[in-house]
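Here the complex is missing one protein chain, while the rest keep their positions.
Read from first to last, the chains carry the letters A, B and C; within each, the first residue is number 1.
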Amino acid sequence: MSLDALLEGDIAGPMASPGTVILRGEGLSKAFGGNQAVDQVSFDLRAGEVHAFVGENGAGKSTLAKLIAGVLNSDEGTLEVDGSPVHFPGPHDAQAAGIAMVHQELSVVSSLSVAENVLFGVEPSRWGWMHRQKMSATARKYLDVVGLHVPPNLSTARLSTAQRQLLEIAHVLALNARIIILDEPTSSLATSDAHHLRELIGALREAGRTVVLVSHDFDEVLDVADRVTCLRDGQWVCTEPAETLDHDKLIRLVTGRDVLVAPREARVHTGEAPVLEVRELTGPGLVHADLVLHPGEILGIGGLVGSGRTELMRILAGDVRPTAGSMMLFGESFAPSAPSAALKRGVSLVPESRKEQGLILHATVLQNIELAALDSLGSGPFFRAGAARMLAAEYVEKLRIKVSSVHAPVNSLSGGNQQKVVLAKVLATQPRVLLLDEPTKGIDVGAKAEILTLMRGLAAQGISVVMVSSVLQELLDSCDRIVVMRGGRTVGDLENVDISEEDLARLAFAG
Amino acid sequence: MTMTEKSELSPASSTRRTRGAARLSSMNLHDFGLLGALLLLVCVYAIIAPNFLTEFNLLNVLRQVSIVAIAAVGMTTVILIAGIDLSVGSTVAFSGTLAALFLTERTEIGVIAVLIAVTIAVLAGAGVGLLNGLIIGLLGVPAFIATLATLTGVRGFALLLTEAKPVSVPVGDYSWLGTGHIGPLPVPVLIMALVFFIGYVLLSRMKIGRRIYAVGGNESAARLSGVRVTRLILFVYIFAGACTGLAGCLASARLSSGQPAGFIGFELDVIAAVVVGGTSLMGGRGRLSGTFFGALLIGVLGNGLTLMDVQTYWKQILTGIVIVVAIVVDGIIRRRGSQAS
Amino acid sequence: MTMTEKSELSPASSTRRTRGAARLSSMNLHDFGLLGALLLLVCVYAIIAPNFLTEFNLLNVLRQVSIVAIAAVGMTTVILIAGIDLSVGSTVAFSGTLAALFLTERTEIGVIAVLIAVTIAVLAGAGVGLLNGLIIGLLGVPAFIATLATLTGVRGFALLLTEAKPVSVPVGDYSWLGTGHIGPLPVPVLIMALVFFIGYVLLSRMKIGRRIYAVGGNESAARLSGVRVTRLILFVYIFAGACTGLAGCLASARLSSGQPAGFIGFELDVIAAVVVGGTSLMGGRGRLSGTFFGALLIGVLGNGLTLMDVQTYWKQILTGIVIVVAIVVDGIIRRRGSQAS
Partner (left out) sequence: DDSGGSASAEDVDARIAEINKSLEDNLYVKAAAESGEGENTCPKTLPEGETAEIVFSIEGLSHPFLVGQVDKAKAKAEEQGATLTVISGDDDVNKQLNGVETALGSNPDALMMMPANTEGLGPILQQYEDAQIPYFFTQKGLLESNATNQVLAPYGEEGKILGEYVVEHYADSEEPVKVALISGITGDVSSVARTGSFERELLESGNFEIVAEEPGEYRREESQTAMDSILAAHPDVELVFGANDEGALGALQAIKAAGKGGEIDVVGIDGQSDIFPAIESGDVLATVKHMQTAPYVVENIMKCLSGEAVPAFQVFPGDLVDAAAIEEGAEPAF
């Protein structure tokens, strides 16, 4: 089933000829409390274009997108569709006008099946009666298009983060909207899936749809976007045709400065006694994994969606118990019964999903940062609030978390800054082995460079880092050594010298 | 498109068959766990409880269970959206009393009068449900505390209506609703079957069912996907209230009287049936078949203990233990089920 | 690096002060909202309820509230970890009855005997709490259904103990616990103050308090951050059980007797106090000061209605309405508070 055929169906709202302005925002503003998230922004969207929103974490990209999609209502400004002013009290109304959005914070319903999620709201039905036989078949079409090959009747709870991301894209396709907003759709996708998504976006453009793409991946932006709008501190900076931009220009537009990542010094650690040695590890989602980690080493783990990387990290962090195999930490056997035991031994994890496993969303930045380091804050069972405040302030400063005060609730932060809070929490435990599962997910170029620099600094102090990333280039940029996983096994172990993205991809697919 | 083809071979897709099987079997396993517990109980009772395995007694149990089960259909939808309804006991008393009040002055009770009485009870229940829905959906009060308030308020209102006196209904067509038979089957059992069928259609065959599961599973996701959550909450509480009103009507028909002071704590029986039936109190997960077996399990448990002349205090202790055991065993069976595959 | 300097001046940092202020005021606003409702109620009663504003009556209200409030301290910790304890009423009856059973045979009740009786009651409560904790934390049964089972079971056990007979305690030092005074202040009020102080230290000054909030906020995040969740659940339910046991002890001292059949539905009063006090049933949010004001609000409400000789049915209806209004108003004030800044 090709995408073109799929897109032939009736779409919500009238179809405009390519190039005409179909949506215009005029002087849009939105504030949260005293925080002006979007400030007098004007822009327009044209039929059949891919329009990218770029900007630093907290620049207001998601907020702007939500204003378009009816999730938020603007304080000031107007929105016009096809030349007439509109007001969307809720997402439902925007959908009715042909606008659909994939959110940055994933929002699949895990108690429904894959097919039910894909076709949510557009179930094949008549007078409220669902046509259940049709559902699987219809859903499978959309799943095939986005490259998610799972049975439509599978429970969504069993999907990995990346699979959920694809599922949401399938859902938004099924809504058959003419304006499709994708807020960081590739942040948790493996490189191959991200590439596939680019093709998909291209096909949507060909079909006359408008795509709004929010992304921190400038290669992606330059590859697919027709126009790019840059936001900074909630304000509109510019809207430029993509042809006039390049990678460096984009970085300067977004950050207002040149971001320099010092070239990686090739370091080889193999001579030293290993910090962590994993042998023949087996567990849920894991068939056979071997791993050696040296002091001060940055070890990357690459692989496809569902290759078992997250499961390996969870076992190392004591969150899941292995069924077989051995682990040695600093020469002693290591079999943590719970994350608390691993933390005591100096092993800390930045989990893959910050919303579900990383953060207490309604709690403050302070309450999140202090949590893992509680044992060191105050004597005996008593807690020293002063020490906790200092600790939190220190890490807010160190990681340059953009937040008004440590007492602000985490859910008022932008996605990237939330990720930094998770990192701060873990670093505050002063780990000897730092496990990072997709640590740069949703983080802007500047912050990515900061985190990279930070990792190097930690490694220089002798801390060992294991980093899982689906962006192969990122592994090549930052790691001393890269292990590739496939089907729950470690299938390759390469010194990061003279290897290319293709080498890694080949291993990841089929040795 | 080599990528797509290649990723056909990824672990996720290679487990397609086993996964599908797992889902299927885990779904059945849940009912199986409950059904197993139920069958075990029936076997034990068949041996040790005198007169248990008689047609008379079994129909009896079904009839007694039916009122709880009807209210439990509504409660299932409420719990599926991660709500709770504590006002059920008061609503059963209130709606039954209203229906009885309508009938009590009449000398002759015909079919029309009965239908009007049923309608009154159902509407009264739906009215309480609407009130609950408004407090929860519009005012944003947590369901537990909102329905705790209506529990108190509606009870006060029911007592006020009749100065706490039970209201007798002249014997006639109305009590047939609670005690009559069609063929071998008691009328309340048939009405229960009808309500379960409606609930099944609603939850599994209609679009609104998907929305109920979605709101319970992830409210903000559902909202972002365009579900009008407030409306849905209103709908669910009204539906649940209507079920409760119907239960109240059957209860008053069975007792030939409205009992404004009765059914205190009835909601706990109803909730227990739903939860023992496997519906998650966190919302989004559960099925009506489970609710039915849950209600039946609790009903059979009590019936057998009564037949065996177990002292009421021990009955209470044993009921507590069996509920915990049922849920634990059921959990283990389900976990096994999903691991084994 | 002009940009970096600029970002120092970004909206976010320029609002640093206002945010801090917002937090302060929104925190106070919550108590303010409740306190406001309370003060309003007191003013209304002072005018229309005869003898409301007498020292005698006010101390009376405090004394009556103290038993609910003590159990509510434990309930607050339970609700903070997103749990619930429905077994409180049964546990109050059970622990009070046990303490009374210990004392009933004695002719002379000295301080030692009283202390032993208190210990028995607290341990009995903690025992029920341990049972709850094990069923919830180890067996993974949802708190609602686990404590529903202990509600039934513990009640059966309490009734079994004495065949439902109230157990009289010879008048002496024991009843002083429930009815005595130190200076102008009733003893139960002083004990309540002590329990609130312990609760405050636990929640706000100890590490375990941080962990309680964390587990309620996001259990899996808390676990990954090194919180031993099962242990914490056990601790919280044991602590709550001990509070409930103490409440049961004071109740039996106040009544000079253990009442195995008493305090049915008491848990709903306790939960209402906690939730009206602003603690979220979803866990992770709430404070003890709110719980105190919540208990007081409900206590004062009932007291005034009684003094005004409002018919008991109307009292129930009004109580339901006031609870809803209090929560709604409180929510509005808080939302205003956080928007205004």
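The criterion applied here is as follows: contacts are C-beta pairs under 8 Å (C-beta built on N, C-alpha and C of every residue); 3 or more make two chains touch, one makes a residue touch a chain.
Quick caveat, the model's predicted, so the values are computed rather than measured.
Enquirer: If I'm reading the header right, one chain is hidden. Which shown chains does it touch across the whole complex?
Expert: Looking at the complete complex, the unshown chain comes into contact with B, C.
Enquirer: Could you tell me which of B:95, B:259 or B:291 touches the chain that is not displayed?
Expert: Reading the full complex, the residue touching the unseen chain is B:259.
Enquirer: May I ask which residue of C:91, C:257, C:279 or C:319 touches the chain that does not appear here?
Expert: Answering carefully, the residue with contact to the hidden chain is C:257.
Enquirer: I'm checking contacts with the chain that's been left out. Which of C:80, C:117, C:159 or C:276 qualifies?
Expert: C:159
Enquirer: Going by the contact rule already stated, which one of B:159, B:240 or B:297 would touch the omitted chain in the full complex?
Expert: Touches the omitted chain: B:159.
Enquirer: Can you list, in ascending order, the subunit B residues touching the missing chain?
Expert: Residues of subunit B in contact with the hidden chain: 50-51, 54, 56-57, 60, 63-64, 67, 159, 163-169, 171, 175, 178-179, 251-252, 254-257, 259, 261-266, 302-303, 306-307, 309, 311-313, 315-316.
Enquirer: Residue by residue, what part of subunit C touches the chain that was omitted?
Expert: Contact residues on subunit C toward the absent chain are 50-52, 54, 56-57, 60, 63-64, 159, 163-166, 168, 175, 178-179, 186, 251, 254-257, 259-263, 303, 306-307, 309, 312-313.
In this text, only the chains that are shown with their structure count from here on.
Enquirer: Whole-Å distance, subunit B centre to subunit C centre, using C-alpha means?
Expert: A distance of 30 Å separates the two centres.
Enquirer: Which integer distance in Å separates the CA centroid of subunit A from that of subunit B?
Expert: 41
Enquirer: What are the residue numbers in subunit A that touch two or more other chains?
Expert: Residues of subunit A never touch two or more of the other chains.
Enquirer: Quick check on subunit B: which residues sit in contact with 2+ other chains?
Expert: none
Enquirer: Can you tell me which positions in subunit B touch subunit A when the two form their complex?
Expert: Residue list for subunit B touching subunit A: 1, 3-4, 6-13, 16, 19-20, 23, 205-210, 213-214, 216-218, 220-228, 283-285.
Enquirer: Report the residues of subunit C in contact with subunit B in the complex, numbered from low to high.
Expert: 84, 86, 135, 139-142, 144-146, 148-157, 159-160, 264-265, 268, 271-272, 275-276, 280-282, 311-321, 323-324, 327-328, 331
Enquirer: Enumerate the contact residues on subunit A facing subunit B in the complex.
Expert: These residues of subunit A touch subunit B: 71, 90-92, 95, 101, 103, 107-113, 116, 120-121, 123, 125, 128-130, 132, 144, 147, 149-151, 153-155, 158, 160, 163, 171, 192-193, 195-196, 199, 304-308, 487-488, 509-510.
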